[in-house]
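Handing you a structure now.
With one protein chain held back, the other chains of the complex are shown just where they sit.
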Amino acid sequence: MVYITRREHFSAAHRLFLPHYEEDQNVDVFGKCSNPNWHGHNYILYVTIKGEPDPETGLVIHLRKVSQLIRKQVLEKVDHKNLNLEVDFLQGKVPTSENIAIGIWDALEQGIKALGASLHSIRLEQSENNIIEYFGN
Amino acid sequence: MVYITRREHFSAAHRLFLPHYEEDQNVDVFGKCSNPNWHGHNYILYVTIKGEPDPETGLVIHLRKVSQLIRKQVLEKVDHKNLNLEVDFLQGKVPTSENIAIGIWDALEQGIKALGASLHSIRLEQSENNIIEYFGN
Amino acid sequence: MVYITRREHFSAAHRLFLPHYEEDQNVDVFGKCSNPNWHGHNYILYVTIKGEPDPETGLVIHLRKVSQLIRKQVLEKVDHKNLNLEVDFLQGKVPTSENIAIGIWDALEQGIKALGASLHSIRLEQSENNIIEYFGN
Amino acid sequence: MVYITRREHFSAAHRLFLPHYEEDQNVDVFGKCSNPNWHGHNYILYVTIKGEPDPETGLVIHLRKVSQLIRKQVLEKVDHKNLNLEVDFLQGKVPTSENIAIGIWDALEQGIKALGASLHSIRLEQSENNIIEYFGN
Amino acid sequence: MVYITRREHFSAAHRLFLPHYEEDQNVDVFGKCSNPNWHGHNYILYVTIKGEPDPETGLVIHLRKVSQLIRKQVLEKVDHKNLNLEVDFLQGKVPTSENIAIGIWDALEQGIKALGASLHSIRLEQSENNIIEYFGN
Partner (left out) sequence: MVYITRREHFSAAHRLFLPHYEEDQNVDVFGKCSNPNWHGHNYILYVTIKGEPDPETGLVIHLRKVSQLIRKQVLEKVDHKNLNLEVDFLQGKVPTSENIAIGIWDALEQGIKALGASLHSIRLEQSENNIIEYFGN
């Protein structure tokens, strides 16, 4: 089994809050990220796939097709977008890095399988100091 | 003369557009950055100061005071904020990296002088692929 | 289960040696790191925690409390310190990266549990070329 | 158990193709990497070893001996070389990152064991966007 | 005046040698880079442009047009190519980083001027340890 990782990035706005919380409750739980006027990040995304290399080509997967899949299923939906307002796989969720990573996993899992490999992990760096990893459930 | 650089970072939302442009004109000039629902970035800021090292201490400037100045004059105003709506030194300007860098220069120049050195440059990385530098006018 | 990593850094002096070794034995085992006059490093520390995101907030853990815990239990003890002389959790041990990582694990494990999650790993980069990871025992 | 990683790098030329494929078939499968005139990369290599730290020295393994092993078994064979033509452990294989990583694993596994530890993983970054990991079979 | 930098990258093969040198002379002057079987690198390219920001838009230059120019004039010619055999602006030159940087300058200078700004510098990183900068003559 070999693990292959594709690194991508996107920039987006978001706001962390719960509508039924008071403002000071939102500040307490979500800190500066609860600013009602939005803020944003450059997210770095690592999609890791596992599979057996083809004995002839030495490739686990057709990497250009993976890139196309990530572009269509994830990047076109989140890059230069508002994660609270515009992303189908985040509807009804607080766009924390945890929820974004889980949403990206769900958006990619079937497509990777259709390409003949398995999704292994989603790693999302919201900043160089805060990193999330999700391995499915 | 020795040049000393302090690296800082902040995360913010913005939107690039001119209100008197049609939407397709904004898209033509500003691309994806014109999204009306905002997007955002992790900005990396390098503040470079020049001066003569003190012959006794070997220091160009009291670095803790520089950090406090940058925090008060810049970071508290822009970090986790909306650059179009909430930043005094960007009022009435399109928050391009060019204008943000010039605004940060203006916000720091006097304070650095008051600490006994000169501001040399503001470098602003909006992403790892797009970098702005400003050396004053 | 979602894994969340917080990146921190500290700078410290140390010396690798065993007092009952001859000097050339220390040089053979510890190389340049055995210099009796000390040397030092910028350490980069990654603390990885695992847990279930709260179904309402989408957060695994209250990240500000994690930062405070790391600050109090680790950074205030090691940053700008001498790892051989000044750190309680390294008393009686050679301050190799291995032992520092294990010491940091022991210093954080209970506090993370008290915050409702589990410590997953400690990753310590002594330089960009030398990295240690510890997952508990 | 503690995991220790050594980061190394090498630069090499290669070409991805199968001699019994038509040219357009090679382009379809291997993309720009099938250029008959070669191209090349700076590869970053992470060798991760696991073992128990010696209770006295606090070291998992004698790191200088690991470096010598990697140099002799890997770097001298691949650095500034042509991966299709000049590397013994890649003879008869398409030099994809997958096959290079597996070849490096095979070239190091016994030697690490002889030093009293176990090889855990080979991580190979062909670029900052494409990463391979192999954990043996 | 504001300076704006666009970061790009390409991967290529090359060989440093002079045909009228003996092999040991080539090794003496060019070291491992003289390997007759080629080797290669991931090059990181920084193109820095200077100009006055437009008072209305706050932009120095239309960045998408810069990207297209760099792609057409440079990246399509060098990416996944052999720098000795396939690049028009390197014909008859040893493809050292110095000569590549000068060649890229010459390939871009007029096009940047046509976009209303001035080329300021070409920075080329052949590896993280070897960097070339050229500011024109």
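In this document, chain identifiers A, B, C, D and E correspond to the written order of the chains, with residue numbering beginning at 1 in each.
Rule of thumb we're sticking to: a contact is a pair of C-beta atoms (placed from the backbone, for glycine too) under 8 Å apart; a residue touches a chain by one contact, two chains touch by 3 or more.
Since we're looking at a predicted model, the values are computed, not measured.
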Neighbouring shown chains of the undisplayed chain, as defined at the top: B, C, E
Contact with the hidden chain (one of C:Arg6, C:His41 or C:Lys93): C:His41
Residue, one of B:Val60, B:Val78 or B:Leu115, that touches the chain absent here: B:Val60
Chain C residues that touch the omitted chain in the full complex: 9, 11-14, 32-33, 35, 37-42, 79-82, 85-86, 127
Positions on chain B where the hidden chain makes contact: 1-8, 46, 48, 53, 56-60, 62-64
Where the unshown chain meets chain E, residue by residue: 16, 18, 29-31, 93-99, 101-102, 128-135, 137
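Here is the rule we use: only the chains that are shown with their structure count from here on.
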Least step count from chain C to chain E, where 1 means the two chains touch: 2
Maximum centroid distance from chain B, chain identifier (CA atoms): D
Between chain A and chain E, centroid-to-centroid distance (C-alpha), Å: 34
Junction residues of chain A, two or more chains touched: none
